[in-house]
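Before I ask anything, here is the structure I am working with.
The other protein chains are all here in position, but one chain of the complex has been omitted.
Take a look at chain A:
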Amino acid sequence: MSASTQAAPTPASPHTTEKTSWIDAVVRAREVSLIGVLAVLVIAVSIAEPRFLNAQNLRDILLNVTIVGLLAVGQTIVVITRNIDLSVGSILGISAFATGIMFADHNVPIPLVFLGGILFGAFFGLINGVMVAWARVPSLVITLGTLYVIRGLDFAWAEGRQINAADMPDGFLSLATTEVLGFPVLPIFTIAAMVLVGVALGRSRMGRELYAIGSNPDAAVLAGIRVSRRVLGAFVASGAIAGLAGVLYASRYGTLDAVAGTGIELAAVSAVVVGGVAIFGGSGTVWGAALGALLLTTIRSALVILQIDPFWDQAIQGALLLAAIGLDAYLAMRLARELRKRRSANRV
């Protein structure tokens, strides 16, 4: 029964590419469809209320998306590895407060404050990463814990103190108001981080390994990828980015206390999911995540300008999240059915 003597072997498995192509198209087009939704939204709202398109409002949207967008970029790195980082809200909070303290009590120069905020965030990310990578406890639980612990530290440190704009240098606060060639400075940080992370994830070996880990952790080990080290790195990066977001938060709002950024981690996770980053890892891009953040922020702005009760803001964000998850589930189901069908078609 040698394979070579076999008469009429089973038809060679068809290596079809055309059948998956439409599915790929939809999946890959997540960024495109987000832009489409965004465009429809902007056009509809500006027809109803032309003020929506004025320069001031657009600038506000950009400034508002700066911080949650930055967190979404960091969150993407972690989610791609089939993990989640819920602690970013508290890391942002404590980093923002640290920023205030550095200015108010120690007169630290601005560039060093940026560096300090980033390192501060990276430190907390390291703690998360060590626990997730080596204690092998799900990151959902670990970072839920650190979310509360870090917020607690923040409260203990602040002791009810509030730092105001007056305590911080004008050069720092003006980052939120200055423009370079008509473009506000603050979002440039987010865009820079997005491009940096986007290229790292898409075009570096390390980045591709993060996708591999999220796509199939067991296979990643067999492929010789140092999974623990990579996952640790992802959490450090997320922490560092949340630290940077804290510094930007201080610049943008000027008033800092221990509750800064409470709950923003969920907005970041929503943005990531709406942006098409698979919550079970392995796929998605920072571009999508950033677009997700932009979409959610634009909706909020539209509601304000249309004078709709802000209550709807949360309801719509939630609905959008469900729609995104529903779309992903639907696509996965379609793909699974397609595959099953194709497999039965192969069997003659």
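Quick notes
What we mean here is this: contacts are C-beta pairs under 8 Å (C-beta built on N, C-alpha and C of every residue); 3 or more make two chains touch, one makes a residue touch a chain; residues count from 1.
In the analysis below, contacts and distances are computed from a predicted model.
Considering only "Putative tricarboxylic transport membrane protein", "Sugar ABC transporter ATP-binding protein", "ABC transmembrane type-1 domain-containing protein" or "NADH-quinone oxidoreductase subunit J", the record for the omitted chain gives "Sugar ABC transporter ATP-binding protein", by its UniProt protein name. Check A:N54, A:T178 or A:S204 against the missing chain and you find that the one touching it is A:S204.
Checked against the hidden chain, the listed residues A:I127, A:A193 or A:A278 yield one contact partner: A:A278.
Within chain A, the residues in touch with the undisplayed chain are 1-4, 6, 9-13, 15, 17, 19-20, 23-24, 199, 203-205, 208-209, 211-212, 214-216, 218-226, 278, 282-283, 335, 337-344, 346-347.
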